[in-house]
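Have a look at the structure that comes next, please.
Just one protein chain is left out here, and the rest sit where they should.
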Amino acid sequence: MTDTPLDIGVLGYRFMGKAHANAFARLPMFFEDAPEVNREVIVGRDEDALADAAERLGFERTATDWRDVVEEVDVFYNLGPNHVHAEPSIAALEAGTPTFCEKPLAPTLDDARAMADAASDAGVPAGVAFNYRFVPAIQYAKNLIDAGELGELHHFRGRYLQDWLVDPEAPWSWRNDAEMAGSGALGDLGAHTIDLARFLVGDISEVSGHLRTFVDERPVDGSDETKPVTVDDAYSAQVDFENGVMGTLEASRFANGRKNDHTIEIEGSKGSLRFSLERLNELELLREDSRGYETILVTDAEDPYVDHWWPPGHVIGWEHTFVHENYEFLSAVAEGGAYEPSFDDGLAVQRVLDAVERSDERGERVVVN
Amino acid sequence: MTDTPLDIGVLGYRFMGKAHANAFARLPMFFEDAPEVNREVIVGRDEDALADAAERLGFERTATDWRDVVEEVDVFYNLGPNHVHAEPSIAALEAGTPTFCEKPLAPTLDDARAMADAASDAGVPAGVAFNYRFVPAIQYAKNLIDAGELGELHHFRGRYLQDWLVDPEAPWSWRNDAEMAGSGALGDLGAHTIDLARFLVGDISEVSGHLRTFVDERPVDGSDETKPVTVDDAYSAQVDFENGVMGTLEASRFANGRKNDHTIEIEGSKGSLRFSLERLNELELLREDSRGYETILVTDAEDPYVDHWWPPGHVIGWEHTFVHENYEFLSAVAEGGAYEPSFDDGLAVQRVLDAVERSDERGERVVVN
Amino acid sequence: MTDTPLDIGVLGYRFMGKAHANAFARLPMFFEDAPEVNREVIVGRDEDALADAAERLGFERTATDWRDVVEEVDVFYNLGPNHVHAEPSIAALEAGTPTFCEKPLAPTLDDARAMADAASDAGVPAGVAFNYRFVPAIQYAKNLIDAGELGELHHFRGRYLQDWLVDPEAPWSWRNDAEMAGSGALGDLGAHTIDLARFLVGDISEVSGHLRTFVDERPVDGSDETKPVTVDDAYSAQVDFENGVMGTLEASRFANGRKNDHTIEIEGSKGSLRFSLERLNELELLREDSRGYETILVTDAEDPYVDHWWPPGHVIGWEHTFVHENYEFLSAVAEGGAYEPSFDDGLAVQRVLDAVERSDERGERVVVN
Partner (left out) sequence: MTDTPLDIGVLGYRFMGKAHANAFARLPMFFEDAPEVNREVIVGRDEDALADAAERLGFERTATDWRDVVEEVDVFYNLGPNHVHAEPSIAALEAGTPTFCEKPLAPTLDDARAMADAASDAGVPAGVAFNYRFVPAIQYAKNLIDAGELGELHHFRGRYLQDWLVDPEAPWSWRNDAEMAGSGALGDLGAHTIDLARFLVGDISEVSGHLRTFVDERPVDGSDETKPVTVDDAYSAQVDFENGVMGTLEASRFANGRKNDHTIEIEGSKGSLRFSLERLNELELLREDSRGYETILVTDAEDPYVDHWWPPGHVIGWEHTFVHENYEFLSAVAEGGAYEPSFDDGLAVQRVLDAVERSDERGERVVVN
């Protein structure tokens, strides 16, 4: 355990920057044994916006070049767009700096492999931001499955539905660009689903995948131009798990009426479960001796992480998953332990993303490499 | 319009025989303009069971050979197992007898083609029993879609989940046999989903399909033997509709906790909807100017078929779909009109079932022939 | 057991006439051991409407005076408005004719007492139409409570919400008139709730009641006049049960958005349950070893009455409660057994209705007499 606070450097100061900064700020009050951290430096290109963010998010200083930062800090957070994941993360790892990277690990399988290799060489914690593993209801589900409460699993059904692109006039962003994002709904949303599939069920061996782009170009904010949409707006997949479970996956940014509906359903020989991120405090559970799904509020003191927060029925929010995630990652850094989901997990997810794309291109069922 | 009652002959006296007999019996009280029918003859092989059924279901006589019956009656209902669909139905149609056949239309695409050809040659109403078209909420949904209330459609999601085979000791039946049933969950449950997909969205052009059998043999009731399961316990599919809608389909007899959960979800540019058969009086609807799904009890007098039944909020059941279906079919027979879903619709569904099987065998995305 | 069919005479041919006629018609196909019945005569004042109804509902003849009918038939059904409950029912009972009366038993406590006395003197089955006892989910709930599955009961919460009078221009009917109806939402809806309270929990000893009329007069259909509303549009009550359970009751015809929402909630030391009539195939159950309410589809073969109908998950409707109710009542008539809910049960409910009205008038908590 370190005696001095861990100096943290963060690349990216928007949505994810805020979510992680909030997590750093909340740890001391709620997780007493979390390592002490110092929000040291925040990295970006727009100096004014960066200064604002540093002020608001409580960072001591700013920097415009991540190259120095990755060597100076104790922990490096790469929260930039996908195409910025590989180079700074690898540099940080080569400097021996524990690194945490947003998901998906990279825009391409090659990048992801390089990153996982760098992590392996570095031998320091390298985490990927699959924060939904840290929802108490998901951890509780994991425990139930590991304890055999669902029996032998038969079905996995995962879908992540949003609707922020259903308007064809919604503006273009880097998330619509294949170079910068790698893929669209597939990598942005599907990566989360695939990580939960691996976490809860196991590895995926074969995939039939299908991608769809509904709107081919979008207006650029503040201009008269449009830019092409070069990624998928939605994907679906049929998968086989190594352990024989049958899975169906889907995500969309065109699912009108769904804001952030990440739904997981698993059916087994003894029991089944359902989870939706829009009601993340709840788990629906079919037990062996039950006649129907039980709606459980996963907010009891015995539930994962809940004793750190509030009494039963006093629900937590989306952001709490970041607190749990950072607690685990920073504890691994401070104690020199392993952290999961690691870059290897990120790579494993990337292999499935890649398989979905290959399958779609070829019109064939493919093996996950 | 006929002046005399239509003499009805029914092949099959179990579950479906009861469901249709009940519908015949209820028409006069609730659908005043329905043609009068006479439950003339019920056909089967086990004479004792048949006599019992005739008594209970109100048929005037029994017969053990359908060959005579199909010529004598005014309307022939083929409610037998799938492998008995083709020959008697074709014979009836060749005799010029309007024919109604349970779904799926046939165990094989060839049989289905022959049946549709026979119907075409006969020029009399030939209906296939996709009764879920006749749920008021589904008809209401169809009207909304046709009126453009959902805008341009993007997604179709259909799944039909049951759990009656999750126990590996559940006994073998003809539904587990490829010769007799054609397929398993695919033809039994998936046929319904595909019919609703066609009814609500349109024709399917391409399919990636996947089949799975979880339990390979099952005990034979009343013996020490087992018989092999030669059909799927579950299927999934990714489909493209001709109009560009993206679809995912699934059905299972291993979805522990679901009894009869046929769920349809459609998302469009202006609105969306959700339906589940276990709550068949309800439709969840996202409207253009709404912020979320509205839970509608489709039990108002203005709703399809509802004025024949009870006041708002006095819910109807599964069996009512058979009354609506038979009202429409028998009206078409009596008035000489067309009926849908017809044998052509049954064939169209069969083409998709066939495509799912071909795709699964080849590991390729296939075109629906 | 009678050898010849029971001749049934029915007073009233509208909503309730149709609901019971349908039940008579369906018994032979679904309840093989139900006594055979003959829809003999239907009684009313408007001869044309009556002839139509007889035709549609399958009655052999019509009559305009109930006085003869009650002596001639084997069973008398009094399905008229509340103010017509007492005299014909008493006459029937005095003639020794088993009698079934719609709810509430009478518009006044005095009438109800006279009716219960007549039933007692007659010694033949005298039933009151609290059909919601015969919902399978309610029977299942009753069995759970009787078996001690909920432990010692603490809370009962019953409310029955409709919205058909929320429009002040909704037309006046006999249901708005104190002379004819006795009370409004209280007797029409509250009587059902109070019966289920008694059925599931026990007798009520003390009541604080409150009545409210939101709209004082309503237009008369087909005229320029209005008539005064002399009954409640809504009531609420706080009750103590003899066994110490604490109860709250409510009903309204002004609950905008609720069509037929009869909700029952019971909480005990070991478990709890919830039921809503709009989803009458479901029961939500908290078990002793559960963490949340389990949503049970009460459609298994082992569930009350369900083996007479369809396989699991094939839901039944509102009207099926009338089939169950008539099966029980007619069996009691045929076998000479007792039937519950009886006129005594109707009177017990009436005592509570009366207590609510007395409490409201006096502004005091009152004892149920």
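A few notes on this one:
In this document, chain identifiers A, B and C correspond to the written order of the chains, with residue numbering beginning at 1 in each.
In this text, contacts are C-beta pairs under 8 Å (C-beta built on N, C-alpha and C of every residue); 3 or more make two chains touch, one makes a residue touch a chain.
Every value quoted in this text rests on a predicted model; they were computed, and no experiment measured them.
Looking at the complete complex, one finds that the omitted chain is in touch with A, B, C.
Among C:N22, C:N78, C:N176 or C:S252, only C:S252 touches the chain that is left out of the view. Considering the whole complex, the residue from C:P81, C:P98, C:P125 or C:G271 that touches the absent chain is C:G271. Within the whole complex, the absent chain has one touching residue among C:H155, C:K227 or C:R358, and that is C:H155. Seen from chain C, the chain kept out of the figure touches residues 154-155, 157, 163, 166, 208, 210, 212, 214, 234, 236-238, 246, 248, 250, 252, 254-258, 267-272, 286, 292-293, 363-365. Although one chain is not shown, part of chain A still touches it, namely residues 15, 18-19, 21-22, 25-26, 28-30, 32, 56-58, 162, 164, 258-261, 277-281, 297, 299, 309-320. One chain is missing from the display, and on chain B it is touched by residues 285, 287, 290-297, 300.
One rule holds for everything that comes next: only the chains that are shown with their structure count from here on.
Taken as a graph of touching chains, this assembly is complete, with every chain in contact with every other. Annotation: the chain A:chain C pair of sequence copies touches via predominantly the same residues, more than half of the used numbers being shared. The centroid of the Cα atoms in chain B and the matching centroid in chain C are 36 Å apart. Averaged C-alpha coordinates give centres for chain A and chain B that are 42 Å from one another.
Of all residues in chain A, those touching 2 or more other chains are 292-293, listed in ascending order.
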